[in-house]
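For this depiction, one protein chain was excluded, whereas all remaining protein chains were kept in their positions.
The block that comes next holds subunit A.
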Amino acid sequence: MARVRKLVWLLCGIGILVLGSAVLWQRTTSTPTAESEPAIVADFELTGHDGMVRTEEDLRGTWSLIFFGFTHCPDICPTTLADVAQVMDNLGPQASQVQPVFITVDPERDDVQALADYVPQFHPSFLGLTGTPAQIESTAKTFKVYYEKVDEPQAPNGYSMGHTSQLFLFNPQNELVRLFSYGTPPSEITADMEPRIAADSS
């Protein structure tokens, strides 16, 4: 049994290597083919919880940790916000080089005021972004974020939402460097970010 398991692990390892080099190869080839998937990019024009218009250009020059959610979400979203707040605390002085961004997938309920009431409660550094339904839709497209309304008769307005729950880490050049799936412990996220930020600012 142990030998079989070793073999499985080995095969998995080879699989990951092959996949990894394929991804690298795809990234380094300069001419994108028609069937190659478009990369995740930050490309948006939205309104901050302070009422100011924000685009991805506002994030140039700083690391950004971006995630999507909605404020009527009682479980996943506050947990993610709390986790990111913990990462910011963990980062210590490096936190000044990181902008955490919460983008709502529920523009109907999450207006500027709703975000202003909610997002900064988790950490003063957070930026909440909202927009028109069309702006949110096009933003989600560039991040390849999926979201949908789910019927929930007891919830305010009768719906809840399902949405992509991962965290996106962009470098100061606005290039995606890492995705963290929901539930990644803040300590792990911190350990991943610290050396990147240190190498970048040295």
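One rule holds in what follows: a contact is a pair of C-beta atoms (placed from the backbone, for glycine too) under 8 Å apart; a residue touches a chain by one contact, two chains touch by 3 or more; residues count from 1.
We take it that contacts and distances are computed from a predicted model.
Chain not shown in the complex: UniProt lists it as "Copper metallochaperone", one of "Molecular chaperone DnaK", "Copper metallochaperone", "Isoquinoline 1-oxidoreductase subunit beta" or "Taurine ABC transporter permease".
Residue-wise, the contact with the chain that is not shown comes from A:82, picked out of A:52, A:82 or A:191. Of the listed residues A:47, A:64, A:104 or A:160, the one in contact with the hidden chain in the full complex is A:160. Although one chain is not shown, part of subunit A still touches it, namely residues 71-72, 74-76, 78-79, 81-83, 85-86, 117-118, 121-123, 146, 148, 150, 154-156, 160-166, 179, 181-183.
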